[in-house]
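Left out: one protein chain. Kept in place: all the others.
This part shows chain A:
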Amino acid sequence: MFGVQKEWHAVASWTWNAQDETCGICRMAFDGCCPDCKLPGDDCPLIWGACNHAFHLHCILKWVNSQTSQAHCPMCRREWQFKG
């Protein structure tokens, strides 16, 4: 017998390459999306701070905008800087 695989349709799942499972702000899974979004993935990306903590982009933006003075990382209280 001689077999040929003509087409291989594989299945994969994607995941954020983050250390944590859930967003520290909304407590939703990173692989899911923030409460304001409907579609996960590109539409609701993660963002890392200089402190290496990751959040949903929308969540941390909301947090940063709500702070009157300089915003801090919700996890480690360090000054929030977007990672380069």
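In the analysis below, contacts are C-beta pairs under 8 Å (C-beta built on N, C-alpha and C of every residue); 3 or more make two chains touch, one makes a residue touch a chain; residues count from 1.
Simple rule for what comes next: contacts and distances are computed from a predicted model.
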| item | value |
| --- | --- |
| Chain excluded from display, named as in UniProt, from "Anaphase-promoting complex subunit 2", "E3 ubiquitin-protein ligase RMND5A", "Exosome complex component RRP46" or "Serine/threonine-protein phosphatase" | "Anaphase-promoting complex subunit 2" |
| Full-complex contact with the absent chain, from A:6, A:27 or A:77 | A:6 |
| Interface residues of chain A (partner: the chain not displayed) | 1-18, 29, 31-32, 38-42, 46, 48 |
